[in-house]
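Sharing a structure below in structure tokens format, with a few things to ask.
This part shows subunit A:
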Amino acid sequence: MNWDAWLPLLVILSSLLPGLIIFALAEERVRLRTVLNLSGALIKLALVGWMLWGVYNGNHYETRLALLPNLDLVLRAGPLSLFFVTLSAVLWMVTTVYAIGYLEGSPHRSRFFGFFSLCVTTTVGVALAGNLITFLLFYELLTLATYPLLVHRGTEAARRAGRTYLAYTIFGGALLLLGTAWLYSITGTLEFAPQGGFLNGIGKEHHPALIIIFILLIAGFGVKAALVPLHGWLPKAMVAPAPVSALLHAVAVVKAGAFGIVRVVYDVFGVEFAADLGVTGPLAWLAAFTIIYGSLRALFQDDLKRRLAFSTVSQVSYITLGVAIAGPIATIGGVVHLVHQGLMKITLFFCAGNLAETLGIHKISEMNGVGRRMPWTMAAFTIGAFGMIGAPPIAGFITKWYLGLGALEVGQDWVIFVLAGSSLLNAAYFLPILHRAWFQEPPDAWPEEHNFGRKETAWALLLPPVLTAILALAVGLLVTLPFSPLEWAKLIAAREFYQP
Partner candidate 1 sequence: MGAMFTTIPWASALILLPLAGGMICFLWPRMVNALGLITVFATALSVIGLGWQIINDGVYHHPIGGWGAPLGIDLYADGLSLLMLSMTALVGICISIYSTAYFKREHTTRFWPLWLFLLGALNALFLSADIFNVYVTFELMGLAAVALVALAGGRDALGGAMRYLLAALLGSLAYLLGVALLYHGFGTVDIALLSQRVEPSPVLWATLGLMSAGLLLKTALFPLHFWLPPAHASAPAPVSALLSALVVKASFYILLRLWLEIFEPVVDDKSVASLLGLLGAAAVIWGSVQALRQTRLKLLIAYSTVAQIGYLFLAFPLAAAAGVTAWSAAVYLAVSHALAKAAMFLAAGNLIHFGGHDRIADLDRVVQRLPLTAGAFALAGVSIMGLPPSGGFIGKWLMLEAALTQERWDLVAVMILGGLLAGAYIFKVLGYAFTQADITHESKTVPASMEWAALLLAMGAILLGFLAVPVLSLVGIGDPFGVSEVRP
Partner candidate 2 sequence: MSTAFLYALVGMGLFSLGLYALIVHTHLLRKILALNVMGSGVFLVLVALAKRTGEIQPDPVPHAMVITGIVVAVSATALALTLTLKLNEETGRAELPDEQRESH
């Protein structure tokens, strides 16, 4: 029995099976549900750790099932897939703890955690997908798995947000399907290959079609990656419970879209071929525009989560930008931001959730002096915010560093100005929050305070943001250690994208 061939499938099953069992559990079986959730997360972490070590040493893990004649369902654990899988596995663990604390005593928890597990399952599937059709499959499932989480609150606003989300994502999915099928009809294969191996043999007469396919695929992924003008759903989706927003912005939906763009540019088209087609330039411009636009919109939001949402619009496009600049160093910057943005943004959302859950604070204008009431939460928030601004030595600095260097390397100096502008705007919308939280006098009463005794809030709510904030700081500080995100991104670039 060759276990290597089934490991990727096992990773997927490690969250799928607990999820399915949780659906069947009665609402009041809290303990069993928690055990299932956490053990699933732990098993996944262990499996991923095992594969990380294996891939580091040059092993291959691949599960292959026939889906259609000539078209397989492929799950393959390469360096890039594992990068994303590790992010999901770690953050799933953390978010599960957070969600258990956040939803304590609220209705429909079995449903919530069931879909929560499905959501992670599909994200891991997206990460492990070894060809475009497998990717598409999990990508669409992700839409379906996140919708119930999004509308979990069941309010009219939630339903409206859900509708918007579906309208965008199903449309994006349709574009993706079209692009994928078209590509298949031209090439007869959809396997991910470094440098887009299978496209190099395509004749010149297909190049216009390939350009359109590129646009279709990028548009399909761009919906979830919130590329302007396809970002409209993201701010509305803020009605979801905080753990969902956290997961949505840091791991699952938005990141899956960005990951898809990475896949398309590097493993479907191949970065050189894409550059020959002349499509990476416009993509870079679009990403740059999104970065600036998202930041500008974020400036004017008073709702904390909405401001964070627009910040995501901006930050996720760093990944796209890094990919579209199309040089080895910029690639490292873009890819590493997959993890960096995840750590920072999940911290920010956890903190926003804590404020809402503990003090009933939803708006920035209500945040006066909140740092004195909840110092640990706000300390974590501060680290996340400075990371977003790009202050050293937090994770965001590393990203900007590599993006900037990468842009210089290929002579695209304009990117530097985009980065500078974005940093400036980031500072403009994060620093006032910090000022309020730390230096303004707190009000006499908070909007809706819950009692947690002497602690600032529940442990399950406090630990996750502190942990992710420390991680965000650590991946910046310890950036040169082996297995740091940056080193792994370098490994990816060396092994997958820029093979000699």
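Here is the rule we go by: contacts are C-beta pairs under 8 Å (C-beta built on N, C-alpha and C of every residue); 3 or more make two chains touch, one makes a residue touch a chain; residues count from 1.
Candidates were picked such that all candidates are chains of the complex that A comes from, given by their letters.
Just so it is clear, the structure is predicted and the values come from calculations on it, not from any experiment.
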All of 1 or 2 sit in the complex with subunit A; the one touching it is 1
So, in the complex, the side of subunit A touching candidate 1 is made of residues 23, 65-70, 73, 111, 133, 136-137, 140-141, 143-144, 147-148, 151-155, 158-159, 162-163, 166-167, 170-171, 173-174, 177-178, 181-182, 184-185, 188
